[in-house]
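A single protein chain has been omitted; all remaining protein chains appear in their positions.
Labels A and B are assigned to the chains in the order they are written; within every chain, residues are numbered from 1.
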Amino acid sequence: MVLGFYPGCSLKGSSREYTESVIAITRKFEIELKEIPDWNCCGATAAHNLNKELSLALPARILALAEKEGMKEILIPCAACYSRLATAQYELNKDPELKEKVIKIIGMPYSGDMVLLNVIQMLDKYITPNLEEKIIEPYLHKVACYYGCLLVRPYNILKFDREEDPQSMDILVKKLGAEPIDWAFKTECCGGGLSISRTSTVGRLSGEIIRDARDRKAEAIIVACPMCHTNLDMRRPEINNYLGAKVSIPVLYITEVLGLALGIDRKSLGLERHFVKVTN
Amino acid sequence: MMEIHTTDKPQGLGSALKQQTDVDLQKCYQCGKCSAGCPLSSEMDYAPNYIMRMIQTGDSELEEKALRSLTIWLCLSCEMCYSRCPQSIDIPKVMDFLREKSLQKKMTNPEAKKIIAFHKSFLKSIEKTGRLNELDLIIDYKTRVFDLLQDVSLAPTMLAKGKLPLLPEKIKDRKGISSIFLKTSKNNSK
Partner (left out) sequence: MSRIGVFICHCGENISATVDVARVAKAASEIEGVVHSVDYKYMCSDPGQSLIKQAIKEKGLTGVVVGSCSPRMHEPTFRRACSEAGLNPFLCEMANLREHCSWVHEKNEATTEKAIDLIRMMVEKVKLNQPLREIKVPVTKTALVIGGGIAGIQTSLDIANTGHQVILIEKEPSIGGHMSQLSETFPTLDCSQCILTPRMVEVAQHPNITLYTYAELESVSGFIGNFKAKIRKKAKSVDEKLCTGCGLCTTKCPNKKIPNEFNEGLGLRTAIYVPFPQAVPNKPVIDKKNCTYYQKGKCKVCEKFCPTKAIQYDQPDEILEVEVGAIILATGFTVKKVDFFPEYGYGKYPDVITGLQFERLASASGPTLGEIRRPSDGKIPEKIVFVACAGSRDPAKGIPYCSKICCMYTAKHAMLYQHKVHEGKSYVFYMDIRAAGKNYDEFVRRAIEEDHVNYIRGRVSRIYEKDGKYIVKGADTLLGGRPVEIEADMVVLATAGVSNEGAEELAQKLHVSYDPYKFFAEAHPKLKPIETNTAGIFLTGACQSPKDIPETVGMASGAAAKVAALFSKDEMTREPLIAVVNRQAPPLFSTCVGCFLCQTACPYQAIEREEIRDRSGKLIKTVAKVNPGLCQGCGTCVAFCRSKSIDIQGFSNEQMYSEVMALLND
């Protein structure tokens, strides 16, 4: 089957391993990912912080392009892009006048009934039903599933998992043989877009996340968002600085963990691109 | 003598807020749950509930304080406050609104310079090519904030790991993108 795909900018650059692992997984289950032709950046944090209309128009263009291509469902692995597209779709569906305005701005027809799947939803829908028999090497580790902010909040727009102590990723990794721990920072913000402009804050926020995971003896942290991954992985020196200790717990994407359990090789999953070494 | 208008109807910025975002700040009963759960509140100059209170009063001096705060730029829109607010007040939306107003009125907090510069560089990169080019972003950002050494140490590792594409990806319909930017231009994003 063919699934519409919106990688977003970070998956093409600093979070390349995420795309690699997503493609490796879908390929193994005979799902072809078709990128939305000529897709643009969703605007991320910058657009909605600076310019409301722009923050609605950029996602609307993406969805309009997907519609034009005849797609009914698209996969959005980046949690931030998923949040932006879902929010724009929700806001425009709620306010017909605003929708008309944005349609004029993007100069394209747009109806707003695209089904948006984040990576966990995609896995639960298309992969886990056929997963069990394909597992070769169960991921026998204690893991801390980190959901971050934008996968689960706000519930009234995303309607995905419960906002406090979500369980969808935990249930998924359990199926892979891992032991998800109960910890306190599942949905606490990692520092998001302040990675470059206020790195000390990221050191503190991500540091607290790492601290709790470490104190509860997690062997790995599993994420589903490239921003969170960057903050927890690439910014490890800041985190270690904040904690006053060197913590070497690796951070893996859920698709990388899944790939390992399915016996896919490390290179295809992009594991060598991490800053914090991923030992098996 | 400061005149406080609080519970009759939204005044000043509060009424523009209600009109543009449909958020009714009169519902806020200052329980403080938002500030209690905000991950950034320890770094903010005014706690989130305090910002709500300042807008509730409709007092122009307090409104200006809110627009000039560091709070609105530190807010990461993590949505924690919104998910816990007993009155379901969309605080992140209020923050977005205040950010735009703050830029429009040129009342941004000096300590937020780097944060705003980052956002502006981000949008500039998208406007040019339709997609973010991280190298362009960093270079433009550094020129805005004169911090040439930021993350320089990371660059070699990023390159080695193939995570720093040197050439930007350009989409075909760049005209469409610049048209969108033009039509939504408020001179903020420059």
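The rule we apply is simple: contacts are C-beta pairs under 8 Å (C-beta built on N, C-alpha and C of every residue); 3 or more make two chains touch, one makes a residue touch a chain.
Fair warning: this is a prediction, and the values are worked out from it, not measured in the lab.
In the complete complex, the hidden chain is touched by one of B:S15, B:Q87, B:T143 or B:S178, namely B:Q87.
Touch with the chain omitted from the figure is made, among A:E73, A:D124 or A:D165, by A:D165. Contact between chain B and the absent chain runs through residues 29-38, 41-42, 46-50, 80, 84-88. Mapped onto chain A, contacts with the missing chain fall at residues 162-165, 182, 184, 212, 215.
Just so we're on the same page, only the chains that are shown with their structure count from here on.
Computed centre separation for the pair chain A/chain B is 22 angstrom, with centres defined by C-alpha atoms. Only residues 9-10, 12-16, 38-41, 43-55, 57-58, 61, 104-107, 149-150, 153-155, 163, 187-189, 191-194, 196-198, 201, 205, 234, 272-275 of chain A touch chain B when the two sit together in their complex.
Residues 20, 39-40, 43, 74, 76-80, 82-83, 96-97, 99-100, 103, 114-120, 122-123, 126, 130-134, 138, 141, 150-151, 154, 157-158, 161-165, 169, 171-173, 176-177, 179-181, 183-184, 186, 188-189 of chain B are the ones touching chain A in the complex.
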